[in-house]
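Let's look at chain A:
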Amino acid sequence: MTQPHEHAEHAHPSNRTYILVAAILGVITAVEVGVFYLDALKPVLVPILLALSAAKFTMVVGFFMHLKFDSKLYRALFVGPLVVAIAVMMAMFLLYGVFSA
Partner candidate 1 sequence: MPRRTPWIVALLTLATISLGACGGPFPQSALDPASDFAWKLQDLFEGIFFWAVVVFVLVEGALIVAILRFRERPGGPEPKATHGNTLLEISWTLAPAIILVLIAIPTIKTIWDVDRPARGESLVVEAVGHQWWWEFRYPDLGIVTANELHIPVGQQIDVRLTSADVIHSFWFPRLGGKRDVIPGHETQIWFTADSAGLYLGQCAEFCGLSHALMKMELVAESPADFEAWVEGQLADAVVTDSVSFAEGTQAFMRGGCIACHKIRGTVAQGVIGPDLTHVGSRRRIAGGILDNTPENMERWIRDSRGVKPGSLMIVPELDDETVSRIVEYLQGLK
Partner candidate 2 sequence: MSQTDAAAMEMHSATGLPNRKILMWAFIGSECMLFGSLIIVYMVYRGKSLVGPYPADLLNIPFITVTTFVLLMSSLMMVLALSAVQRGDMKWGKIWLFMTALLGMVFLGGQVYEFSHFVHEGLTLKTNLFGGSFFLLTGTHGAHVAVGVIWLMSLVFMAQRGRLTQANAETVEIAGLYWHFVDVVWIVLFTLIYLLV
């Protein structure tokens, strides 16, 4: 009594979208490296780099891994442990003063 697969993944983006996303990813990487070499940005380097990295992370997960379009269940399976992992990492960084270094 197999239920009909309700194709949650029907709304796949087109190849054009994929290529566009990849191009943006490439550009962000270039910006990251550029920022890294700009002395003027030294004081705000860490937040900028973390934000750019998070943007790339979200794009790959959202578009390439289809999490943006796929069933909410997958999102829960991924985001739940991710949140716990990030929380534990933050707590450890605070305990070890990683941010203040």
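Candidate entries met the following condition: all candidates are chains of the complex that A comes from, given by their letters.
The rule we apply is simple: a contact is a pair of C-beta atoms (placed from the backbone, for glycine too) under 8 Å apart; a residue touches a chain by one contact, two chains touch by 3 or more; residues count from 1.
These numbers come from a predicted model, not from an experiment.
One chain among 1 or 2 touches chain A in this complex, and its number is 2. Residues 1-6, 8-9, 12, 15, 18-19, 21-22, 25-26, 29-30, 32-33, 36, 45-46, 49-50, 52-53, 56-57, 60-61, 63-65, 71, 73-74, 77-78, 80-82, 84-86, 88-89, 92-93, 96, 98, 101 of chain A touch candidate 2 in their complex.
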